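My structure is below; once you've seen it, I'll send some questions.
With one protein chain held back, the other chains of the complex are shown just where they sit.
Letters are used for the chains, namely A and B, taken in the order the chains are written, and counting of residues starts over at 1 for each.
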C-alpha cells in the first residue's frame, strides 16, 4: 500500500502537469477565436453583412451547450456514484478526465475538421463537439470504473479522444453519414471501446473486491441525480449541433417522446424479470435513459413522435434484459467486467440507434422533407446520394465505428496494462480510500459506538 | 407479503405495456409535427413569409421548457425524498407517472384545444403544456405518497390528466380566464383532487407505519435539492407559455420577487410558531416555494414588483401556518392524510393566487397596459369584456376548478380503492422494500455491527 500511494504521488501530478502544458503550448500555437467570438471579426461581420447580434451562433446554441455540460459533469459523474465506497472517485475522476478530454478534443477535432489557414477556430459549436467527445470517454470510464487509477484513465482519454476524432471524421466527412446525437460516434464507439479495454484489463481475482461492488441506499439516491439530469437534458444533447430552426425543434421532440416511452418499458421489464416482481434500481438508473441513445442518429430525421416512441420502447426492453441476462454472461464467458453495464445502456441501444438511423434515412422522400432535406440530408438534396445510398453509408458508418472501437480498444487496453500507472490491486478495487484522504468517519463511528455501548450495557447491567 | 409481490409482478408490467401501447397507437393515428417542427412545413414558412430561423418558437420557449422539465423531474421528485425509507419510490414513481402523464396529456390537451384537420399538432408549447398537466398529477401524488402502489398511481394519472384537460379547456377556452402559471388549473386542481383521493383512501390504521412517516438527516438534504430547484426555476414555470416579449419578462420578474419575499416570511413564521424558536425543515422545504404558486395567475399581469412581494409574503405565512396548525386538524377531523402537505403548498396558495389574479384583472386599465393589453387580456382589449367581467370570469374559474377537483377526486378515489392494484398494507406504508430490490445494507450493517461489537467488548473485557 505504501509504495502504491507514493507512486501515485509521482505519476498523477506529472501526468496532469505534462498533459496540461502540452495542451497550453498547442493552444498557443494553433487555436484562435472564430468569427463569432473574435471582437474584430464579429464586428466586421456585423458591419459588412448588416447582421445583428442575435445571429451570433451563441444564442442558438449556448442553452443547449449548458445542458450538455450538465450531462457530462453532473449526469455521468453522479450516475457513477452508485457504488457504496467509490463516490469521491466516481464524481471527481469523471471531473478530471472530462476537463482534460474537452481540451484535447478541441485540438483533435480541430485538426481533422476545423483547420482554416493553419489555425483551429473555436466557438460554441466546438465546445459542444468537445463535450460530445468527452462523453464518449466517460462511457468507456463506466466500463472500467473502480478498477483503474486516474493516471490510467488520463492515458485512456488521450488515446480515445484521438481515435474518436478519427472515427467521427471518417463517418461524417468521408462517408457522409449523419449522426447528430452520436448513436454511433459517441455511444457505440465509447461503449465497445470501453468493453474491449475492460476485456484486456480482465481481473480474474476481482471477486476479492466483490462486497464493495454494490450500492447502498443513499449512494443509489445520489446516482438518481445523475440519471434524472441525463434523462431531462437528452433532448438538448441530441439537438445541440443539428441545423437551426425545425431541425433542433424536431430533434428535441423526438428525443422527449422516445425517453418517455423508454421509461415505461423499463419499469415494466424491471418488474417482470424479477422473481418477486420488485423493481431494481440499476434498471431505472440506466435502462430508462437508453431511449435517448437510441434516437441519437434518427432524432433529427422525420422519425415522427410515434416512431420515436416505438424506438424508445424497444430500447428500454433491450437495455433491461441486457442488465438482467446478458451482463452475467459477458462476465463469465467473455471475461468482460463491465462495472456500469455500459453495454446495456450505450452499446446495444447505440447499435439500435444506428440501425434506426439507416432505416429512417432509407425512407426519406422529398415529399416529407421538402426544402428541409437540405439540412438533414444535404447529399440527397444535392442529388449526390439516393436515400438508399444514405442508408448504406449509415450502415457502413456503424461497421467502421465497431471496427475502430474494437481495434483501438485492444491497443489502448494493452498500453493501459503497462505496470506504470499505479493500478489498484484486486483486493481494493471500488474503494475510495486508496486515492483519497477520507473524512473522519472514525470519529462519528466512535461516537456511535459510544452510544451503542451505553445502550448495550443497559440490559447487561439490569 | 409473498402474494403482494407476485401480484405487483403481474399488474405493473401489464399496466405499463398496455398504457404505452395505447399511447403509441393513438400517437400513430393522431399526432403530427406542427409547422415549426416539420421539415417541409417550416421551410415553406421560411420561404413564403421570409421568416428567419430565429422566429421558430423553439428559441423563445425551449430554455423555459427545460427549466420546467427540471422542476417536474428533479424538483417534485427530490422534494418527496424527505421520507427516511421512501426515497427510491419517491423519485422513481415520480419519474414513472410523469413519463406516462406527459404523453397522455399531449393527447388529452390536443383533443380539447389542439386539433387541426383531425390531427394534434405538437411542438415546444405542447411539450410545456404536457409538463404542466404532469405537474398537477405530481401534486396529487404528494397527498397520497407512501400509501399507494405504482399501479394505483398510473390509474390516477390517467383519469386526472383527462379531468385536468377538461378543466383547463373550461377555464381558458370557454370562460376566457387567464392562468398562465396555473394557480388554478395546476395547483388548486392538483391539490384538491389529491386531497379528496386521500380522503377516499383514508387508512384508519396508518399509525402502524408512523415511525416510517418522517425524515432523517440526509433525506432532508436530498429533499432540499428538490426545493431549491423548484424555487429557482419557478419564474420559468410561470412565464413558459405567456406571450413573447414583455409578458415573459414581466412574469419572470414578478415570480422572482414573490419567491424572495415568501422565503423571508417562511423563516419568520417557522421560528415563531415553534415553542423553542427552532426552524422546521418541513416549512423551509415547502412553504418557502408557495410564493411561486401564489403568483401563478397574476404573474403575467401588471402586478408590480411590490405587489408580487406582498403576495409572496402572505403565501409564506399562510403556508407555514397551514403546516403547523391546519394539517393536524385535516387529519383528525376530516380524515385527510396529506403526506406532503400539498394543501399548504399548493392548495391554499393556489386559491390565494386565483383571488390575486381576479383582483389584479379587475384593476386592469388601458393606461397601464397600453397596447400590451392585447397579450394579457385579449377579451378586454377587443372590448368583449370589461375588467370587472374578466375578474368575474377568473372567480368562476376558481369555483369550477374546485368543483372539478372535488367531484373528480371522489370518483377516481373510489376507482383507486378497488382491491386490484396491490396497494400496500397499513403496516408497511412509506417503505421502499416492498417495491424495490434493496441494496445490501445488511452487509454494511453487519460490518458496522462487527466494529461496534469489538468496541463494546473492549470495556467489557477490561
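Going forward, contacts are C-beta pairs under 8 Å (C-beta built on N, C-alpha and C of every residue); 3 or more make two chains touch, one makes a residue touch a chain.
Every value quoted in this text rests on a predicted model; they were computed, and no experiment measured them.
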item	value
Option from B:28, B:112, B:264 or B:428 whose C-beta touches the chain left out	B:264
Option from B:103, B:209 or B:248 whose C-beta touches the chain left out	B:248
Contacts of chain A with the absent chain, listed as residue ranges	2, 5-10, 12-13, 16-17, 19-20, 23-24, 27-28, 31-33, 36-44, 46-47, 53-54, 56-59, 62-63, 66, 69-70, 73-74, 77-78, 81, 87-88, 91-92, 95-96, 99-100, 102-103, 122-124, 127, 150, 218, 222, 225, 434-441, 443-444, 448, 451-452, 455-456, 459-460
On chain B, residues whose C-beta touches the chain left out of the figure	54-55, 59-60, 63, 67, 84, 211, 214-221, 224-225, 228-229, 231-233, 236, 244-250, 252-253, 256-257, 259-261, 263-265, 267-269, 271-272, 274, 276-281, 284, 288, 302, 304-306, 309-310, 313, 367-373, 375-376, 445-446, 448-450, 452-453, 456-457, 460
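The rule is simple: only the chains that are shown with their structure count from here on.
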item	value
Chain centre separation in whole Å, for chain B relative to chain A (CA means)	31
